[in-house]
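In what follows, a single structure is set out as structure tokens and then discussed.
Left out: one protein chain. Kept in place: all the others.
Take a look at chain A:
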Amino acid sequence: MAAVTEPNHVARTTWRYALLIAVAMIFVFPILFMVVSSLKPDAQLLRDTSSIAAFLPVGDISLDNYFGAFRRAPVGLFIFNSIFITLVTVLISLFLCSLAAFAFAYLEFRGKAVILSIIIATLIIPFETIAIPMLMVVNSLPFIGANGVQWGWLNTYHVQMVPFLADALTIFLFVQYFKDLPKELIEAARLDGASWFQVYRLVIVPIAGPVFATAAILKFLVMYNQYLWPLMVTQSEQVRPVMVGLQYFFQLNTAWGEVMAYLSMITIPVLAFYLVLQRAFIASIASTGIKG
């Protein structure tokens, strides 16, 4: 093991760690600043920004900003709305996109390549360019709910979910993953008597954990961070998500401490979701059972 104690190696390892720590700090410090600031009164918060104290929980520390945030806006409702909209969309989207990808990866049908190309081409269209036409479409769509048929989807949960149930990136992720799975597994299942849906449900889904976790994380972030669309389609507080709720803190005089408290609170679901799936991601990396 002489190589390990070699001076060069030690120096290289030190540098590598120093670089990693520097990169980690770039990512960690904004979050640290947010959490620490949420505990400080506005005056101290602004004063501390010019020193290292901005990152340290020193001075007049309290949870007042959190209470203030709850007084200023229905924080709990916003968080619930966001989590509800996001989870429902993620779940349905994983199902629909993986099914579509399954068809693109394994079934033979006319025009398959063209349809997939068109879907992937939609990746280059910025959402902002289609936001207004989409608004006009959803405003004139019917919806059958508890109150019978209603026209126009504005001010509802589903207007924030349905347009995002299928997207090119998620389909593309699944297609790429499915194409790399051994074709023999699908053929063996077909010979064993499985229908296409059974192949999907009993063979493909159980071994596609990593791509489901990845797609879920990406979709969760996109949905949880939605701002423009919910701002356009919701006027009622009852259905608004967290990002639109942030506006409540920027009226007349901005209370920076409360902003930081609000941001700290709405970050928790994202971190929790990520950590849960991170575990699922690692647990689902299984041997493919192909070859020795």
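Assume contacts are C-beta pairs under 8 Å (C-beta built on N, C-alpha and C of every residue); 3 or more make two chains touch, one makes a residue touch a chain; residues count from 1.
In this text, contacts and distances are computed from a predicted model.
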Name under which UniProt lists the unshown chain, selected from "Transporter", "NADH dehydrogenase subunit F", "Multiple sugar transport system ATP-binding protein" or "DoxX family protein": "Multiple sugar transport system ATP-binding protein"
I'm checking contacts with the chain that's been left out. Which of A:L185, A:L218 or A:L246 qualifies? A:L185
Among listed residues A:A54, A:V90 or A:V203, the absent chain is touched only by A:V203
Touching the absent chain: which residues on chain A qualify? 182, 184-185, 187-194, 198, 202-203, 206-207, 286-292
